[in-house]
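Before I ask anything, let me first share the structure, which is written out below as structure tokens.
All protein chains of the complex are present and in place, except for one that has been dropped.
Order of writing sets the chain letters: A and B. Residues in each chain are counted from 1.
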Amino acid sequence: MKHTLEQVFHSGKFIVGFVIFVALLLVVIIYPLFITDPPLQTIGQGTFFPPGIYVSTYDSINATTVYTLNLNDAATKRVSNKLSNDDRAAMKEWLVKAGISGADEIDTTDTVTLLNLWAKNYDPTKQIPGMIFSQQRYYQRLNTSVSGILGTSGDIIAVTNPTTNSLEQTGIVNQSDYVNINQVANVRVLPLGTDNFGRDVLTELVKAIEVSLLIGLVAGVIATLIGLTLGLVAGYVGGVVDDIIMFITNLFTVIPSFVLLILISYSIGQANRGAVTIAIVIGFTSWVWTTRAVRSQVISLRNRDHVNLSKLSGHSIIHIILNDILPYIASYVVMALILQISSAILIEASLSIIGLGPKTSLVPTLGLMMNWAMIYQAEILGKWWAYFPVIIAIALITFSMNLMNTGLDQVFNPALRD
Amino acid sequence: MSKVILEVKDLTTKYITRFHEDVYAVDHVSLKVEEGKSLGIAGESGCGKSTLALSLMGYYFAPLHFTSGDIIVDGQNISGMAPDDVRKSILGNEIAYIPQAAMNALNPTQRTINFIEDVIHAHDPKVSKKEIYELARDRFEILGLPADVLEKYPVELSGGMKQRTVIAVSVILSPKILIADEPSSALDVTSQKMVIKMLLDLMEKGMIKSMIFITHELPLLYNVTDDIMVMYAGQIVEKATAQEAVFDPLHPYSKGLMGSIIVPESGLRNVKLTAIPGVPPNLKKPPTGCQFAERCKYVIPECKTHPIDLREIEGDRAYRCIFSEEYLRKAYENG
Partner (left out) sequence: MKMADEICSCLRGEGLTKIFGVGRKLTLAVDHVNFDFSEGGIVSIVGESGSGKTTLAKMLLGLISTTEGEIYFMGKKRDISSQKKKKEYWKNIQAIFQDPYCSYNIFNKIDTVLLDCIKMRDGKKLTHEQKVAMMTEACSFVNLKFDELTNKYPFELSGGQMQRLMIARIFLLKPKVLLADEPTSMIDACSRATILDMLMKLRDEVGMTIIFITHDIGLAYYVSDRVYIMEHGKIIESGSADEVILHPKEAYTQRLINDVPKIHEAWDLSTVQYSLT
């Protein structure tokens, strides 16, 4: 036993898989200790906020200490933030089409001249031949966005006087005013932005991994236990018992388990679909492969000499199955368990994508997150943070489990060692 | 004085284990096989006889490594030759080798004739299929194998037939010497007899000039080979003619071995079989002195102190023991 454990932890593949898996587990355990917000709480008003650091504008304006920093590239950065290269080219095109200047007279890299030329000559009402309505709107928006961009004066902060109902200036925000982000009261890091509901994707994801792992574990253990028991009994006892168990197994094979799952899931109704319920349902429909595999191993073991000698020693069937057969297939069963866990996670994900997974308002699962991303067209809109990290999480979980499995396979079956 | 087909001088080969330990499976073995004669190598599991057979071919693959010694086949020294050269120019046409359970080497998806084509083409790609077929058919006829075996798949042949086929194919290029490692162990007695007859026919009809036969079954060797060599823990402990080895063994191990032979003959029931207690030494840590000393009935302290050399006596006999011939014979008489 000790020797086996030593060998297991010498296997490179197992160690890599194990490390990844443990890392995921640690994230799942440690993250909620620091970020205590409920994962399904809507924090964003609006859909698909991109990943980034969200600083409260109100608090930064009213920050206690305002620092003055004079940086050389501040103005340039400000301008290029609002005026991309495409915008400059568009401006040049408008100016040329409007007949203000010739093409070679305008230098798009000279920001000041370009903007001055634009400010002097832009006329939203001017009809440009060949310009469609959306392009016109684009130029109007561009104009609004660049007006005053070259100015150096700050913006005025004013509040409405409740009595006079007029604006009274309370302060001014200069272009050289900076605040220290640590002194701003409300800063929220959203490494993965928000999803379509406005929920923090990262917190949701961590919770989803936890739930999916739990579902995988429950379903995997149930499926393995059923498969192990049925396989042992069918393989060792044989005869009519074997025929009955094989009949049931064949039934479950012929009926696609996924269809079965859909039917069961649909019939238990939305209200009853908790995560654990779904796990149990998955467990009870995916034991077929394990049963077959265990049964064939047991059939090859039951005629061995040591089993015969055990029979001659008068041991009962239970004793023989538990002591002479089970330890010989233990390694096999461990591997089967790992495979069942990872396939259960994938099955739950598939169920959730089509909307038959656990109830959406209680807990997120990896499949559910994919489902939302799909329904709300995250990939079409280019909001990669709503689905890509989920895919990576699913991939990491199944990859690490399969690596562990392959590593174990090499330990238990010396013929496969490289 | 017949021509010497195979001469081996002081051959030593070793296995290198996973933990980089050296195991000297063949320890300074020397032997000579003359034309028209056959040599039997006897010994129990782990004595190194199968390793010796592999080493004699000159075909070394990790973890088996050649350490030192000479292997001279018909005048040509092949020790230290690169495995690829050995395969092209020695195997099949100079030395043929049949490993244990050779019949399992037949590809179940290939007909026998295709297998023969592969073997011959490996040596001479230019031979036509028709020539190969005719050669094979003639050979098989001489050896008592029906020609329709050529068209069959291995699964359609019985165990004895498969083994005979493999033997026939291995000598199809008429090598000078055939090394057979337990060619008949997995067969029933009747098939075994047929295989042995075939091997003797091969020698009689000149298809091979000499043979080395390796087995743990001594009655077989007595009936098949001219000379017998007994191996223990990688070393030769006795060399003698078959008659001498079985009826007048000198080395205590040979004596014990010959005393444990069981054959269905009258008088067997009155014989007390000898048993040798203990187990062969661990070759990773071989004992100093005689390798057999731990288990020997006649051991004296000097046996364990320094290595014992092979002692040569008249008539090409040799044995590895500290005691003289007379001492041993007297000791055996007294029991």
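Keep this in mind: contacts are C-beta pairs under 8 Å (C-beta built on N, C-alpha and C of every residue); 3 or more make two chains touch, one makes a residue touch a chain.
Just so we're clear, the structure is a prediction, and the values are computed from it rather than from any experiment.
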item	value
Sole residue of B:Ile276, B:Ala293 or B:Ile308 that reaches the chain not shown, by the stated touch rule	B:Ile276
Touching the absent chain when the full complex is considered, from B:Ile179, B:Leu257, B:Ile308 or B:Leu328	B:Leu257
Identified contact with the non-displayed chain, of B:Ala53, B:Leu106, B:Val171 or B:Val246	B:Val246
Touch with the omitted chain, as defined above, among B:Ser2, B:Ser158 or B:Ser324	B:Ser158
Contact set of chain B toward the excluded chain (per top definition)	44-45, 144-146, 158, 160-161, 188-190, 192-194, 196-197, 200, 216-220, 222-224, 246, 256-257, 260-269, 271, 273-277, 279
Interface with the undisplayed chain - residues on chain A	304-306, 308-314, 316, 323-324, 327-328
